[in-house]
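With one protein chain withheld, the remaining protein chains of the complex are depicted in position.
Residue numbering begins at 1 within each chain, and the chains themselves are lettered A, B and C in the order written.
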Amino acid sequence: MQIIATLATDRYFSCMKVLPDSTILPRLLGSLQHLSWDEAARRARRIRLVLTDNDGVLTDTGVYYGPDGELFKRYSIRDGMGMERLGLLGIETGIITGEESPNLKRRAEKLKLKHLHLGVKDKIATLTRIRRETGLSPEEIAYIGDDVNDLGIMDIIGERGFTAAPADAMPQIHDLAQYICSWRGGNGAFRDFAEAVITLRLIRE
Amino acid sequence: MQIIATLATDRYFSCMKVLPDSTILPRLLGSLQHLSWDEAARRARRIRLVLTDNDGVLTDTGVYYGPDGELFKRYSIRDGMGMERLGLLGIETGIITGEESPNLKRRAEKLKLKHLHLGVKDKIATLTRIRRETGLSPEEIAYIGDDVNDLGIMDIIGERGFTAAPADAMPQIHDLAQYICSWRGGNGAFRDFAEAVITLRLIRE
Amino acid sequence: MQIIATLATDRYFSCMKVLPDSTILPRLLGSLQHLSWDEAARRARRIRLVLTDNDGVLTDTGVYYGPDGELFKRYSIRDGMGMERLGLLGIETGIITGEESPNLKRRAEKLKLKHLHLGVKDKIATLTRIRRETGLSPEEIAYIGDDVNDLGIMDIIGERGFTAAPADAMPQIHDLAQYICSWRGGNGAFRDFAEAVITLRLIRE
Partner (left out) sequence: MQIIATLATDRYFSCMKVLPDSTILPRLLGSLQHLSWDEAARRARRIRLVLTDNDGVLTDTGVYYGPDGELFKRYSIRDGMGMERLGLLGIETGIITGEESPNLKRRAEKLKLKHLHLGVKDKIATLTRIRRETGLSPEEIAYIGDDVNDLGIMDIIGERGFTAAPADAMPQIHDLAQYICSWRGGNGAFRDFAEAVITLRLIRE
C-alpha cells in the first residue's frame, strides 16, 4: 500500500489508500488568506520552528478558579500529537506567553518542549532573543496567536514566515492571520495549524 | 504604521493597518438594539464604570460540584484582558453577585478589581450604594447581566447608561439589554461588551 | 410598571414592560409535542412536584475522572434558580437517579431539595413510593429525563402528568417527551422546563 496524495481542490488532499503505519497522511482543515497556495507551500517548506501562544491557542481560554486560585487549564491531546508529527519532519515547537503558569510548565515538560518563555511582557523582544539563540532566519519561523497582545509579533512573522489563528480567535487576529484554523483553542487549533504546515510541504512546486 | 479606523458599516470597523504595539485596535462583535448607533456611542463615551454579574456572565453558568461542595468556576482569560483594556481608558470594572463564592474572591484579587459585592440580595440597593461611594452619575455606569435577578438593575441602568447580555443569557434579559454579545458567558461575553464600549467611543460625533 | 403578558404566538409570550422586581416574567424556550397548548397549560397548572434525573439532565453527561475516581459533576446555576422560581409557586423539586454520587448529595443540600432518591434501580417503584409518601395524584407530577432508563417512568407520568427532555437527550427520549428543551443537560435544561411550567400556568383558560 502507498499514499498517493494529490491536491484535488484548493482545500483538500485526496488520498487513494491509507498506509497502516502512516503517521503523516496529509489533510488540510482550515482556510488560507493573504497568501496564494503556492506562496503558502513555499513558506511552509522553510519552517523549522512553530511558536505558539498558550491561553486561547493551546487552551480553551478557560481560567478554572477554585478557592486557592487557578486549579487547571484545558489542553488538547491532539496538539501533543501535532508537535510529535512536526518533530518527525525536524520542526520544533515553542511557547511564548504573558502568564506564569505552573500548569503550563508541567504540560510543556510532558510535551518535551525546548522553547518555553513564560511571563513575557514584550513578545517581539522574545522573538529577537529566540532568533539570536537559534540562529533561525525570519522565514524559518511560524506563529499562532489569538488575542491583541499577539498582533505585533504576528505582523512581523507574517512578512516572511507563516501565521495562524484558532477558529475562535479575536477578530483583530482573524483579520491578520494567514491561516484560519477550523478548530478552536484548546480543541485542536495548534494541531490544525501543524497539519496545514505538514500538508502544504507536500505540494510539489 | 498607524491605525486608520472608520465605521465602514453599521457593525464593523475596518482597520487599514495594524500597529505592532496596538492594544486598542477596535472591533465590534455583537449587535445593538433599543438604541441608535449614535446614541450608543454617546453613552459609551460617558461610561466610567462597567458593572457585571458573576455566574453566567464571567462564568459559563457551570457549578462544578465535588464531594466537598463547589470545586471551581470557569472564567475566561479574555475577560481579564477586557478589564485591562477598559482600564487603559480610565474605565473601572466591578462585580455584583448574589453568591458568596471564595472562587470568585480569588479571581477578583487576580484581576485587581476594586468593586466586589458578594452575597447581594438587592442589586438596586447595591447600585445606589456604589453611586454614593463613587459619586458617579447614572450615565457613567454600564451593566452586563444574564438572568431574571438582573432585570431590575438593568431596567434602571438602561435608562441613561448602557446594558448588555451574553449570547446565552435568559431570553427575558435578551429582550431588555441594549447590546447583545456574540460570545457566551465564561467564554468572552464580558470582553465582547468591553470591546463594544471601546469601539463605540471611537465613533466621531 | 406592570407585566402585561399575552400569548402572542404559539411559542412566545410578549411582555410590554419589565417590572424591576419581577422574578416570574414568563418566557417559553422549548417546543411542545403530543399535547395541544391548551392541554399542556391545563397539565402545567396542576403540577405540584417536578421530578428529574441527575446525569444528563442536571449534569452535562460528563463524568470527570481523576486518579482517585470521580472528581466532580457539572451543574448549572440556572437550574438552581429554576427550582427557586418553582418554589415561589408552591411547586417542589425531586431527584431520582441510579447513581450513588456524593457530588450530587452536596448539590442537593445546597439546593435544599426534600426528595432525593439515589441508587435507584427501579424508577417506577420509586415513583409509587413518592406518591404514597406525598399523597400526590398522577396529574400533579412532572418528570424530565434523558436516557433509556427513564423511558418507563416517563411513559407512565406522561399519561396524566407532564414530561420533558433536554435538547441533547437520547433520541428514544426525544420521541416520548412532551416538552423538548432548547437547552442541554447541565446547561439549563431543567430551568428551561421550569420556565415552561411557569409560563404555561399563566395561559388563561
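Operating definition for what follows: a contact is a pair of C-beta atoms (placed from the backbone, for glycine too) under 8 Å apart; a residue touches a chain by one contact, two chains touch by 3 or more.
Quick caveat, the model's predicted, so the values are computed rather than measured.
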Task = Could you tell me which shown chains are touched by the chain that is not displayed?
result = A, C
Request  = Could you tell which one of A:81, A:116 or A:130 touches the chain left off the display?
outcome  = A:81
Inquiry  = Out of C:44, C:176 or C:198, which residue would touch the omitted chain in the full complex?
reply    = C:176
Inquiry  = Even though one chain is hidden, which residues of chain C still touch it in the full complex?
reply    = 55-56, 59, 61-69, 71, 99, 124, 147-149, 151-153, 155-156, 170-172, 175-176
Remark   = chain A residues touching the chain left out here are 15, 18-25, 27, 29, 71-78, 80-81, 85, 102-107, 110, 186-188
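Convention: only the chains that are shown with their structure count from here on.
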Request  = Could you report, rounded to a multiple of 5°, the rotation needed to superpose chain B's C-alpha atoms on chain C?
outcome  = 90
Inquiry  = For chain A versus chain B, which are copies of one sequence, does the interface use mostly the same residue numbers on each side, meaning over half shared, or is it different?
reply    = different
Query = Cα centroid separation between chain A and chain C, in whole Å?
reply = 44
Ask   = So how far apart, in whole Å, are chain A and chain B when each is placed at the average of its C-alpha atoms?
value = 31
Task = List, in ascending order, every residue of chain C touching at least 2 other chains.
result = none
